[in-house]
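Following: one structure in structure tokens, then a few remarks.
Here the complex is missing one protein chain, while the rest keep their positions.
Letters are used for the chains, namely A and B, taken in the order the chains are written, and counting of residues starts over at 1 for each.
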Amino acid sequence: MGTFYTTLKYTAVTIWSMFVIAPFLWALSTSFKDFNSVTSGATYIPWVDFEPTLEGWRVLLRSPAQGGVNIVEPYLNSIFVTCLASFISILLGTLAAYALSRYTFKAGFIKNDDITFFFISQRIMPPVVLAIPFFIMLGKLGLLDTLLGLVMVYVVLLMPIAVWIMVDFFNKVPVEIDETALIDGCNPIQAFFKVVLPNSIPGMVVAGLFCMIFGWTDFFFAFILTFTEVQLLPVAIVSLNSSITPWWSLSAAALVSVAPLIVVAFIVERYLSKGNLSGALK
Amino acid sequence: MTLIASNLTTKGKEEFFLNDISFEMSPGKIYTIIGRTLSGKTTLLKTIAGLIAQDSGTLSFNGNNFDVIPVWKRQVAMVYQQFINYPHLNVYDNIAFPLKQRKVDLAEIKDRVKQAIEQVGLEGFEERKIQALSGGQQQRVALARSLVKNANILLLDEPLVNLDYKLREQLREEFKKIFSSKASEEAILIYSTTDPIEAMQLGGEVIVMDEGKILQQGSAKEIYENPRSTKVAEITNDPAMNLFDGEINGKKITLNNEVILNIPKHFKDLPDGKYSFGIRASGVTLDKSGFPFQIELAEISGSETFLHLNNDQIHVVGLLDAVKNFNIGETVKVSFDIEKLYAFGSDGILMSSPYSGTK
Partner (left out) sequence: MAQIKLQNIAHSYNPNSVDSKYALKPFDMTWVDGGRYAILGPSGCGKSTMLNIMSGIVKPSEGRLLFDGVDVTDETTSDRNIAQVFQFPVIYGTMTVHDNLAFPLVCRGYDKSFIESKVNEVAEALSLEGLLSQSARKLTADQKQLISLGRGLVRDNVAAILMDEPLTVIDPDLKFRLRRKLKEINQKYQSTLIYVTHDQNEAMTFAENIIVMDDGEIVQVGSPAELFDRPRTTFVGYFIGAPAMNLFECDVVDSNSIKFGSEKISTETDLKSVNGENIKLGIRAEYVQLMKSSAKNTVQAKVESVDDWGNHKLISANFEGNIIKVKVKREVEVPAENVYLRFPTNNCCIYENEILVP
């Protein structure tokens, strides 16, 4: 009985893992193929089904003058914009969320819950609606086609996520912990930094992960708000495409772009399960 | 160093959290606030701590206006009924936190933390994480943190309610010892509870609260012997005092048109008329020549048995000084000890108690 269930369990997990891993493996093998190996029917195993080549990867490093699309600079741009925007979002979002969780705000019929909803409602709006206002605003500020302009736009997009996650997190932290800190001689600002913040790291890590995923994968605003000076990774990858679809270099670029998220996810997962910090505050 | 509250009032949407609270508390004493849940105990403690601002009324401490001093500058300490500690710090750092915050020098912090750890019996746990402690140990840490700063006012909000029964009993004894040394050091100790026995056992000054109001203040003995009103009698007795509508008519007392008793000596000054009469379970005993009642439930407690009894009109709790099993519905004869009878006016205010003479 027991072994039967164990077998069943492992079989299910194996099948599921194959579903998840298969696209990656497919992309990996495609990235080493040339035109013929891609177009002449499905091929699977290198050296047996097809002769591997590094051409797909080389294109990514070659300058446009040499007939390539250099993704190194867009890559670094993306890292810069995503990290800075996430950092600012978490910083402001955590402060906003703490205030929303601990203090009562009231302006007419608008109360704390409405303000929280107002934040998240920014994400309900289709991005297209925001495109033109953003374009005009950045234009007036002279920030079109700059990294700083992109960072500002991404903060607007990411902060609601941070606020939403952190409000929920703070609501689960007993307010008596803050009060105890006050009684123990902290003023409200010290209480926040010495007691509340150190205990909020798990929530901030989760919020940070979401911000990074959304920031990193955005194509729409990166495409509209930049032209020639700066380029972000998703836009660079799309520009790889030409009349003959270069599946090999697209696959290579896809793998490279997904890599940092996988690394971050693993670190976060490790961190959350090891410290079991989410359970520390009951 | 007295704490004086005058006319503290805090109003919620409809109900009062605090309703015209006035008192004077002096150092070296334990004040036990007893009241049911939502009676305003926690609100009062938090107001004293400065965590909640009252709508009106003033607090003064040591002759100074307390209201203008923010929480973090008041010399108060508080222990909550939930086990509240700083989860990111170990036991030592938790207890040292208030001292570090006040920039006490490191050698002194070490001494005082060590002393506090000894007081609450947590030696050897200094490096432990809070999450690795049992509930009782966590509450000891919270207590140590409140003792270590030698606060002028120590607030304990039902600190034992979430602990195992026997642990509660044991900690209560320990608390009492710690407090008696602490109290002599010029601190005001305020302890809130819902449990009458706990209030009695702590043995300090008792303050009875209900619906945001102070109903009575006095020694535990005073409140046991002369509860000012029917409400106080209900709150401060476990099981709650039996209360009946009834009347005095000449030499007789009639309870709920049902039970007729002789009038006890201490009622001799009461005029005829309608009253509420009260008697504790210990005044209602089995007696072959008594009134017939059905057993609703018999519950054994140590060497005694509480009898929940009823007949058509009256529900009453009696006490049998032995352990005995009864069937539900069984008929027994019960007598009321008239020497233990209380009389309250129609407004619920105490008119006569068995202890009137000894007042």
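Simple rule for what comes next: contacts are C-beta pairs under 8 Å (C-beta built on N, C-alpha and C of every residue); 3 or more make two chains touch, one makes a residue touch a chain.
Just so you know, these numbers come straight off a predicted model, no measurement behind them.
**Student:** Could you tell me which of the visible chains the hidden chain touches?
**Tutor:** B
**Student:** Given the contact definition stated above, which residue among B:Gln101, B:Gln139, B:Ser192 or B:Asn237 touches the chain not shown here?
**Tutor:** The one listed residue touching the chain not shown is B:Asn237.
**Student:** Just one of B:Ala132, B:Ile197, B:Ile260 or B:Ile349 touches the chain that is missing; which is it?
**Tutor:** Of the listed residues, the one touching the omitted chain is B:Ile197.
**Student:** Of the residues B:Lys46, B:His88 or B:Arg280, which one touches the chain left out of the display?
**Tutor:** The single option touching the absent chain is B:Arg280.
**Student:** In the full complex, which of B:Ser301, B:Thr331 or B:Ser346 touches the chain missing from this view?
**Tutor:** Candidates B:Ser301, B:Thr331 or B:Ser346; residue touching the omitted chain: B:Ser301.
**Student:** In the complete assembly, which of B:Asp67, B:Glu126 or B:Glu169 touches the absent chain?
**Tutor:** B:Glu169
**Student:** Of the residues B:Ser134, B:Asn257, B:Thr331 or B:Ser346, which one touches the chain left out of the display?
**Tutor:** B:Ser134
**Student:** Residue by residue, what part of chain B touches the chain that was omitted?
**Tutor:** 36-37, 134-135, 164-167, 169, 194, 196-197, 200-201, 203, 220-221, 224, 237-240, 280-282, 296-297, 299-303, 306, 308, 323, 325, 328
Heads up, the rule we're going with is that only the chains that are shown with their structure count from here on.
**Student:** Per the contact definition, I'd like the list of chain B residues that touch chain A in the complex.
**Tutor:** Interface residues on chain B, with respect to chain A: 46, 49-51, 70-74, 76-78, 80, 82, 84-88, 97-98, 101-102, 131, 145, 149.
**Student:** Which part of chain A faces chain B closely enough to touch in the complex?
**Tutor:** Where chain A meets chain B, its residues are 174, 176-177, 179-187, 190-191, 194-195, 198-199, 279-281.
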